[in-house]
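All protein chains of the complex are present and in place, except for one that has been dropped.
Now for subunit A:
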């Protein structure tokens, strides 16, 4: 045995080494270690016995083992060590190799080659027990496949071995074939034969399995072989086969829609949907048809008619009457469909609801949620009944929250949150269900906190806030923060805030830095809404040492309060002075901005005490490397220089209490999310068009370099090279994206500003007429840097390149029409004919508080908006316009950033030559925005 081993090894490592080629470095090392230590010793002799049980087959793991043995020389432990390794070899060989595995592991290839020869030997054999050895080999192949080792090279052998009556062997073989057929279309042809034969087997099990595998090959040029077996499968007298055949039709549709339609399979499915005895067949028909008709392109009239038929009364009633027979999953499917159904009259609504009433008692949470959706959608127009529905669904939904895994609770809680936003009263007496348990995962706790915030009303606020205060001392700091924020949100919702203010002020006295930080931010917001509380708050805030506040947001809040209430806070100017002295150490631009404003405000209230600090702050601000800070300092400087009283009006006007803080989501978006109840939209809190890619056809692939999902290139058949970036597909910017872009802007604007010596600025006051600075001539500067400053102040009008003279002024059709679909289509097809960046005038920027303002203005200029979105400072618009005489269309994507007063414009046009004139029309229209 011992003497055989080295020969054995080289025989098996030989090919592996050869195959490894360039990537063979690790092997070479392992090999050489083995080679050098190739002294026959006790270590190797004991190991050989264990390998002999493996029939001398050695792989990567055995190599590792040799390393282990040859490196660790512990004679006493050796036998036990051996036993252990041996055990692992037998139990789970393939994964042993995974420790160091990469998909193309060279040692694995040696093993693959080995399997290949063994398979070949077994292929023709009819010896007894051959199936068992085949099974072991197949298992091995499948396990390699799972780890990611490419075993496509044994395709031929696998197919040869597939002639067997052992159903488990067959299944493994089918699985293998399904996995590799796509990359080996030629070899896949080999399998067609035996799969087709199996499709006619007398055992329905085998017929079904073969049919499923046949349809899973996903090879385009083999579809012709699918049609026959599928047709037979759909007519099979066994429901198992029919059920698989129905899914097969859908698979075929994905591979080749035309083949599927030509064979008239959708019609057959429709027939089965309404006539098959078996509910699983019916359910599969339903999913298949829904998918086929939703993929079929919305344009086709036939498709939309088919979709209507699916939602027609007979179909819906047929499915509803059989709903109890369906499996729980199929019930979800049916209920989802019913939710889209529009009943003719109230009686019908009640009939459907009475029929489905008992589904709310189903153990499967998904069924309960789907039923909830049906109830809510059906009663949308009947306010009274809608309220009753809320009452009815309450108990089952609360049960769902407390039963099942935390993940399931999470899904349900997301839905409850959506409901409670629409109808805050529904859970107001059940708030105790949303008290957090100590051991719950944070994602559940977070949603529960949101629920508590949302259900708080006058009667339960006290209890809820008391509970939330308990969490403020939570070990889990993020949750503690959330709960303090929750208290603040409740305070801003309520009329009676006495108790809450006290609580918040207690937080400030807890002397935990994160608690203080969160509480400060809240006190600031509270003061903006309830200025009458200033006395109490200021007393406490005044005691906080600014040294204990480190977080930028909290620091900014504190500084804001110092500025705003400098009259009442005794030490305000001195605290600010201390902060300004440490200007250099302050890393957050936000804090520095607030510091500038606060010191200005303080100056107007207590000039003698603040004058010095103001000077220091302005000097520091002007020298600041951050663009915004620099700008604001310069702005204040000039303002003060112009007239102090005007400056006071600007910086410190009498304020009105904020009555309602802006809602982050428009009601339109909320409604869309509600329409997509019981889906991901609710969890993400955004409608599906914001996170799914409808046009996307190819597979999502993950690439590490980009760290993102790129769109598969192989499927670029339908889309032209000018494909729209993913961003353009969601015409509206989502909240999270907005934040990202905002963050991006901040960081990108952090480039060092053009060197600018503040002392050299001598702006003649006479030139500054009012607050609207027209175009000051800045003396003593190179033209370049003056340009830069002009730009920064939003004075770009004169600087923008003069538009090319356009002889005939372009006339636009004021009543142009274009529907969103054709807009998207055009946008995708047309190349960008012009891409430009304009500067907006300050009035325009000031007027652009909501997208709607600009829309109305542009409409007046015969430029229509098709979609818009965003929030200050980033807005995005899609406009279109048509020529007055002909139907030539212009499409514009316009991204406005109000903080930098820039508008980026991309124009696409049917008539390329007219782009320039149109661009100037557009620009002038834009520049008129905000002008009286």
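Heads up, the rule we're going with is that a contact is a pair of C-beta atoms (placed from the backbone, for glycine too) under 8 Å apart; a residue touches a chain by one contact, two chains touch by 3 or more; residues count from 1.
We adopt the following convention: contacts and distances are computed from a predicted model.
K.L.:
Look at the options "Hydroxyphenylpyruvate reductase", "AP-2 complex subunit mu-like", "Actin-related protein 5" or "Thioredoxin domain-containing protein 16" and return the one that UniProt uses as the protein name of the missing chain.
P.N.:
Answer from the record: the omitted chain is "AP-2 complex subunit mu-like".
K.L.:
Out of A:137, A:177 or A:244, which residue would touch the omitted chain in the full complex?
P.N.:
Touching the chain that is not displayed is residue A:244.
K.L.:
If I consider the whole complex, including the chain that's not displayed, which of A:120, A:270, A:307 or A:362 touches that chain?
P.N.:
Hidden-chain contact among the options goes to A:362.
K.L.:
Consider the whole complex, including the chain that is not shown, and state which of A:184, A:256, A:304 or A:399 touches that chain.
P.N.:
Only one listed residue reaches the unshown chain, and that is A:399.
K.L.:
Touching the left-out chain: which of A:256, A:474, A:493 or A:912?
P.N.:
Answering carefully, the residue with contact to the hidden chain is A:474.
K.L.:
Could you please point out the subunit A residues that touch the chain left off the display?
P.N.:
Residues of subunit A in touch with the missing chain: 91-92, 95, 98, 132, 139, 142-143, 146-148, 165-168, 171-172, 175, 179, 203-205, 208-209, 212, 218, 238-240, 243-244, 247, 250-251, 254, 278-281, 284, 287, 290-291, 294, 324-325, 327-329, 332-333, 336, 357-359, 361-366, 368-370, 395-396, 398-399, 402-408, 410-412, 414-415, 432-433, 435, 437-439, 441-443, 467, 470, 473-475, 511-512, 676, 678-684, 688, 691-693, 696, 699-702, 704, 707-710, 712, 726.
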